[in-house]
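These notes are about the structure you will find just below.
Only one protein chain is missing; all other protein chains are in place.
Letters A and B mark the chains in the order given here, with residues in each chain numbered from 1 onward.
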Amino acid sequence: MSTLLTIEDLSVDLPVPAGVLRAVRGISIEVSRGEMLAIVGESGCGKSLTSLAIMGLLPKGATRLAAKLDFAGIDLAVIPDRKMADIRGERIGMIFQEPMTALNPCFTVGSQLEEVLVRHRGASRKQARDRAIELLEIVGITPAAQRLSQFPHQLSGGLRQRVMIAMALMCEPELLICDEPTTALDVTVQSEILSLINRLRRDLNMAVILITHDLGVVARAADRLAVMYAGQIVESGTVRDVFATPLHPYTQGLLACIPVPGRTAPGERLGSIPGVVPSIIGEARGCSFRNRCSLAFPACGEADIPSMPASHGGDFRCLLDERDLAHRVAAVGGSH
Amino acid sequence: MAPLLEASDVHVSYPVGGMFSGRRAVKAVNGVSLQIERGSVLGIVGESGCGKSTLSRLLIGLEQPTSGSVWVDGAPIAQMTRLARARRIQPVFQDPYSSLNPRRSIEATIRQPLDVHGIGTSRERIAAVREMMDLVGLAQRHANSYPSQLSGGQRQRVAIARALVIRPELLVCDEPTSALDVSVQSQILNLLQDLRAEFNLTYVLISHDLAIVEHIATRVAVMYTGKIVEEGETSAVFSNPLHPYSRALLSAVLTPEPGLGIPETRLRGSFPNPMDLPPGCTFHPRCPESMPICMENAPCLQNIDGKSVSCHLYAEQRSSVESPRKQLG
Partner (left out) sequence: MSADPRRAGVEVSLTSTLAVEPTQFANLRRRALRHIGFMIGGGVLVLVVFVALFAPLIAPEDPYAQNLTRRLLPPIWHADGSWSNMLGTDSLGRDYLSRVIHGVRFSLLIGLSAVMISAVIGIFLGIMGGYFGGRIDSAVVFILTCRLALPVVVVALAVVALVGPSLQLVILVLGLLIWDRFAVVMRSSTQQVRGLDYINAARALGCSTPRILWSEILPIVAPNLIVVATLEIANAILLEAALSFLGLGVPPPLPSLGLMISEAKGLMIFEPWVIGVPGVVLFVMVLAINLFGDGVRDLTARDRSS
């Protein structure tokens, strides 16, 4: 698998009334073709801003800084806005949580789908229409030809999300960024949409970045994951490794919070992480999780925590020794 | 002893359509009967549009049934006063951002039920509020704060404190944790569990998150198009769902177990238009096991292995049981 997207040391600052919100603080990720990387975190951890920063769609006033923002040999950090607009939609597709915000209510589904191809590929209306029908069938919308003349509000939530996917796929993008693609959907629709994304990923050898807070979705759909907390990646690795031996106390806490049928007994106390996710405004030193961490000690507040390589090939950002952390999981896991 | 809450063949429908399109009715709840025993937790699951939220609004008095009746402790709810019903049944809503009045301080919010019901002197009310704040894990210094100054989890604690301060018996929780972050979600679930033990509460828990329902509920009702299609002990329903819809719903749950892949649901089509429900069993167009009879007759709830199921698949079992009797007749 060849690397498609390489991000090194990406930071996003947002001006807020109280100062400068350091929403993303030096994250580095790599995505290969045909791979699904999940970025997991709670609200406010900076996961959505990361995806917007890749797309060059940050809100006004936000600043993006990156040592490297390489997409298939193109440096996204320096290319002009016009070129970026061409890449968006053609080579990088994006799916949002609420499809109504991305679909224009005034135009039919068909005209919006066709527009993508006409704009990016200079295709004729006829070609674009054929492609739109083909894609709607791929994403499981039938009868496709009739749906083309419908308006977004005439479709159900699941169908709208499928239209969004079809729209993102019109130009066969190399990278698909999905921001909470199934959060607003029912469980049966959720698994249909996820298996659709996975099938398309395999067929088109497409790279996918999946942004979600749902650990179930991550476990079932993704290959690798990066856990974000307060703008930093605190742990990354393959889904199998991280779920089996989570190292960072935050990841451990997060996994203990959700009931797992068969592993947690009904009615049993769930693990929880005290406190709330902080917003880092201004300069911050030390581990941003230390005020919620049961293992914190004075050194946690003194210097920035470097990312350490884990034995399974991933990374974690904690001062404690990997073996101690892994041992703790075993102890916590044993109590279940 | 009568169950704490009993509903019998409850229907709720709304007229829709305007002057030109002709008035039609949306059947949101379509003949629901259920019993909630004291101290139990009834989980209601189903996809959006299945009527579970309307059912919860019915229980807390925001909707009136178009037909059928609801009893609390054997007394018909229709004959109870507004205040008497409120004393026994209180809600916890999904979104803690809209469920608290933004202009009212935390203390005033939690005290409001006592004011409305005229319970205690003003000093006793303040003491009750303070005690309640302790019980739900809110620091006393938040008493004079306003909802906008609290986090989502803290607001949900305020909403729970407000619901419990008049000591109701039944708490109707409509998606109590789905607006919260994962780590906060478990805090609220633990709190609900603790309070249930402390006050001997009965819960109706409505959630789209089946893992939470499985974790907390003692009984589960699966709803589809305003009807209960399966009801029974949580463990029995989750380990061996009988109705094809329950099976599809439960198989679609993504547990956080890597390597299992994404399940195929085998459901055709999508949720039917509530104004234009299919004839017979409303699930038959999507059902992988539909039979000719499903298109004609709507199945009734019947008892199979301690569960109630509404599906023609199991009609044979009953008819085979009944057939000797028919021969006798």
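Convention: a residue touches a chain if its C-beta (ideal position, glycine included) is under 8 Å from a C-beta of that chain, and two chains touch if they have at least 3 such contacts.
These figures come from a predicted structure and were not determined experimentally.
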Among listed residues A:L155, A:I273 or A:I305, the absent chain is touched only by A:I273
Hey, which of B:A128, B:A159 or B:L267 is the one touching the hidden chain? B:A159
Which of these touches the unseen chain: B:G31, B:G51, B:P65 or B:P113? B:P113
Of the candidates B:D194, B:E257 or B:E289, the residue in contact with the absent chain is B:D194
Touching residues on chain B - with respect to the absent chain: 57, 60-62, 81-83, 85-87, 89-91, 93-95, 98-103, 112-113, 116-117, 134-139, 146, 148-149, 151, 153-154, 157, 159, 162-163, 187, 190-191, 194
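Quick note on the criterion: only the chains that are shown with their structure count from here on.
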Just how far, in Å, is the C-alpha centre of chain B from the one of chain A? 32
Listed in rising order, the residues of chain B that touch chain A in the complex are 47-48, 151, 153, 181-187, 189-190, 193, 208, 210-212, 214-216, 234-235, 238, 248-249, 252-265, 267, 270-271
Which of the residues in chain A come into contact with chain B in the complex? 42-43, 156-159, 186-192, 194-195, 198, 213-221, 239-240, 243-244, 253-261, 264, 266-274, 276-277
